[in-house]
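What you see is the complex with one protein chain gone and the rest in place.
For chain A:
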Amino acid sequence: MASNLGGASISQTDDFETFTPTTDVEPLKRAWRNEKAAPEILPYEASLVGRIKEQIQAMEDSIEEYSRSGIDPLIVSLYQMDLDRIQFLLRSYIRSRLQKIEKYMLYILKSDELFRRLSKEEITFTDRCRHDMKKHFDESVLSKLPNNYQDVLKQSITSEEDDMVPEPPLDTFVVCKSKEYLEHIQLEDEEERASSRIEEPFEMEANVLHIIRYRPIKSLVESGRIDLL
């Protein structure tokens, strides 16, 4: 892939499209923005990341070839800049996922839905981190407490459910916009709806910015109909 790219585009270096053959940059930018803005971890874009990595490799190869074949260094540095930007997006995307895992690993490990969103490498990472963190907590606090109070997930054995798991703030506000006209978005929870008499179905025009709680639009973000900013 790299060689045909390099060879074909040398003669027409001003044609940007030949440099980035299939552009996955926009989808990556979208995934990165959503991941940055969403309070919880989103499904891993495995095939997108795979393609981007191949493209980065191809771009690196052709940049090397350009600089060897004596093309104007300015042009080469422009390509380099473009490559740097893509690499930043990829790294930042993966970083923000890891940081969410670090923060909410117990919560993610408890929820099948979230756990399925991790990549293979992320699963290994999560497991090991949990192990390290538990050891740290055990040594610092839990092993020194009385018997019935040593669980890391529960306050004491009398707690019926896990009540010591940090959860992502799903009720935080996010800035978002929709790609198409959406109607009948349910903004209130069931309880809130029962107590408030006025019930107005919320609608979103395409490309209009909204600031809104994350929880009600969660499923729309996951299905890709709403983008976060």
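We take it that a contact is a pair of C-beta atoms (placed from the backbone, for glycine too) under 8 Å apart; a residue touches a chain by one contact, two chains touch by 3 or more; residues count from 1.
As a working rule, contacts and distances are computed from a predicted model.
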Identify the UniProt protein name of the omitted chain, choosing among "Exosome complex component RRP45", "Ribonuclease P subunit p30", "RBR-type E3 ubiquitin transferase" or "DNA replication complex GINS protein PSF1".
"DNA replication complex GINS protein PSF1"
Sort through A:Arg68, A:Arg85 or A:Lys179 and give me the one touching the missing partner chain.
A:Arg85
In the full complex, which of A:Leu48, A:Cys129, A:Ile185 or A:Leu220 touches the chain missing from this view?
A:Cys129
Touching residues of chain A against the unshown chain: what are they?
53, 77, 80-81, 84-85, 87-88, 90-92, 94-95, 98-99, 102-103, 121-122, 124-125, 128-129, 132-133, 135-137, 139-141, 144-146, 149, 155-156, 158, 164, 166
